[in-house]
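Every protein chain except one is present and positioned as in the full complex.
Presenting subunit A:
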Amino acid sequence: MRMTRSTAPPLLAELQNAPSAASQAATLRLIKNEIIGHDLRKRAWIAAGLVPTLADILSMSRRMSGKRSSREMNGRENTRSRRSLTTDDDASCTQAAVITGVLAQGGVMFVQPILHGNVLSSLLALMSSDSSSLSLVVAILKTLITIADRLPPANPNDWLPDQQLANLLYSKEHIGSLARIIRQNSPHPDVQQSILLVVLLIVKTCSTNKQKDALVEADVLDALANRLSSFVVAQGFVLPGAEGRLHESGSLGFLPPPAPPRARLAPFLRLTAVIVDGSRARSEHLVTSPALLTVFPKPPPEFAPADVKKAPWGAATYLSGTAVPRHVHSNPIDTLLPSVSTPSAKLAADQANFPPFGSIAAISKRETSFLSAALASGSSDNEDTSSEDDESPAVAWLIYLVRNETGMTRLTAAKLLVTLFRQGLVRKSRTGMFSMLLVPLLVRMLDKDYEVEEISDKAELDVLPTKLLVREEAPGLLAMLVMDSRLLQRAAVDSDAIKKLSQLLKESFDPIPSPRRAAWCPEKNPRFSRGRSDKALGDTGPSPMARHVLRHREAVLKALASLAPFDDEYRKSMCDLGVVPYIIDSLKPYTSNPLLADNSPVGPNVVTGNPAATLLAACAAARALTRSVSVLRTSLIDAGVAPPLFHLLNNQDSEVQIAATKVVCNLALDFSPMKEAIVNGNIVKTLCQHAHSANPMLRLDSLWALKHLVYNSSNDLKINIFQELKPAWIKHLMASDPEDVTPGTVLGMGITHGFGEDVIPRLEDGSVDTVMAESPGLQTWNRHTAERRAQALSDDDYSRHTVKDDIMIQTQVLELVVNLICGDGADEVVDYLFKEFNQKELFTILAQRLKPRSGNRASTTTTTTTTTTSTTVSNHSKREDTLKVPSPPTEIIKAVLTIILHIAAATPRYRSVIISQTEIMKLILSTFGHASREVRRHAVWIIINLMYHDDSRDSQDKLDCRRRAKELERLGFVDKVMGLKEDVDVDVKERTKTALSLFAELLHG
């Protein structure tokens, strides 16, 4: 037996000067056997310079096989080599690839030199080369997966893994070969294995929307759909009549061959879900892919019994003949599912009647998906995406799989199903079914004793046992599923989800068991140089297990957040189970543990803090809990939510800043006992700074939080915030027309940003009832995680925004001004406002905001009069109206009217000022016919306020009041107010009565 330290250099020299590829392969074999299972030897070999030698071997053979003999291994070969590798070359490359994998097996530290040594690009080039043998490709794929599991962070203190591998993999050069490998048809075990390996590799490395879109473009998704449909064929789920419709457009033209008997469905479902997740366009791409349309053709109006007999329905004899339903809305697979009584009318109504959150989220989501679908695919089929009629039968198939399979297949089928559900491709009427059939299964997966069959489902190279994978994914699926539905939330809570999740959250803070203890070494303190080179070990980073634990924590927090938004009872029970301290611990950002940087102390492996994704989930959970007044007053305060949260406002990740600001937004509400703490903490300054941020979302939420903060606060604070924000800046924001903001810039900023798709405009209607509304929908955090990942690639991504964003920002500014000038002592602030803004200019700005955009008054007056007639028109269609005609957005009009209303309420002095602004008064006059009841109400309120006299004994005041009333009459307001006497809105009607009685009193009294 050779001693390691002595063998390394001679063997290495032998390797470098190998006379032939065959002897090189033999030497590589020796080295491989030497280091397998011995981490210390791996270290020694890396220090001796094994990695550069491997890189040489891998690129040398590339050079030899290439047409051009470029000496530099960095030279990218665009022309693919036709000459095949000699078998000896192939063997030595295989050995080199295997050794790379063996080194990487050692952990994060060992991967660093590999990344540095330019090995990856050579490996990928070999993978994409036609001349590589199948066994070489399999070896390379295995090595890449090993590396992908153990990627070090890009920077020592970061959490997110290095992107080098992903960038190479999804580059134009190599992405095609991924699709090519998946498309292979041979049932040969090695071919099947290479397919599975590619699938696993993509699952492990694909994170951003950009990468997913690239995969769709490279036909990977279609190739996956082919795979899925071959399983559909093998399982006998091809819809009756499919054979007869092979030649319809969109179909493959032939039934895909059945999947090999031992093939596993789970990996394909898993990757499909990963790619489809987060985009309506990709989801539609999947369900409309030729392969799936072939096996699941769109249902004809009626199934002829003749079709049924022909159909390849294996053993499902009870489906034949009359059992096939004849109505359009169902498909034969549905008959395999237990029938679930539809949820009671009460519950359904319950759900519909929750406007502040549910309906808005639903509406904005729908609009977005429509937008993005049109953007990405250029086709706009199914605009009215109700999807009641055109749900793909694949959905029923997936439900069937979830119910009838176990382990990973069940999990991955559920994952794809929930993803499609999220993208609105599942009938809404399935919600009741999900509450009975899906939610309990998902909650069951949270259990510790949930048995997952390890052997048959084990993907060979997963670092983590299947059981942990299931546990990691299940809470996230639950979160995605129940997020918007009270019915599903209740189903989850009824299955004891809160208790299980709370327990899981606690356990995620347990020390992570260390995989290996230190090996004995004959030298006392073996010194290996560390650093970022190809000859030294890198720093330790989060182990695969640590990453798993934090992903799990993130998913659990998401699930808790998704259960909590509506029901106070659920929030209370979470607090009773003691989750609050753990949520607060989850708000602490990740710092690379200095103790872990040294490999010597072995023991409990504790990750300190949380990476950004977990922070976002923790913020979402905290925000959900802050919706409860009682929770706010007790648990959250006692546990000290404020300090870590305020700290997060200055986090380097802007998405985290936004999420933290949203929580502050709720804490700043008037009834919150935290308000004091926010004022006292140095938060106001930070929020004001963030309001100036170039990131529209951060700007929006900061303004939102400030808006809540100034409500009912002291004048000192108000003036202070005014000054911090800079009056000129506020003025600028108010004065700009959002429609005029050039694409790619934010309102009030001159910076150009990139363009992005998949924009989710949030909450167009803003705070419908009061200015103090909850900030935007919960679903946004989900998007944030996706976007935050995208940010790792490109810094421009956050600035994706639309005119709608700018409108929202402006609304917030206007509402902030409203809150500044209302309440006690408002006149002082109004004075300040007039002084800072210049009274005349302020009114000009306000008038501009009320004016139709183009200045074409004629057109707007006609539209407003037409809309008056149909005041019952729904919110939804009304918004579309406002989008079509160039009249200013409702929320802006409302906010401007509120400002005028409050100025009028401040002191009698200003009432005369307002009434003298003829332009504004004319514009107000036109709002009496506005479709929004809010606008009409505000308009009437202005009239009331203008005629209001504080003290009837003051004759001068009374005189002024009469004069104002006369002026209003002259301007035509009496007629307008009379017109609202029979308004559909009770509130408007009441105000109208008040206004009319004031008119009567002042004009004729």
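By our rule, a contact is a pair of C-beta atoms (placed from the backbone, for glycine too) under 8 Å apart; a residue touches a chain by one contact, two chains touch by 3 or more; residues count from 1.
Rule of thumb we're sticking to: contacts and distances are computed from a predicted model.
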Item to check | Complex member absent from the view - protein name from UniProt, among "Glucosidase 2 subunit beta", "Alpha-1,3-glucosyltransferase", "Monocarboxylate transporter 13" or "Protein FYV10" | outcome: "Protein FYV10"
Item to check | Residue in contact with the excluded chain [from A:101, A:393, A:432 or A:929] | outcome: A:101
Checklist entry - Of the residues A:112, A:146 or A:614, which one touches the chain left out of the display? => result A:146
Item to check | Where the missing chain touches subunit A, by residue | outcome: 1-4, 29, 32-33, 36-38, 40, 98, 101-102, 105, 142, 146, 189, 261-262, 264, 455-456, 458, 460-461, 516-522
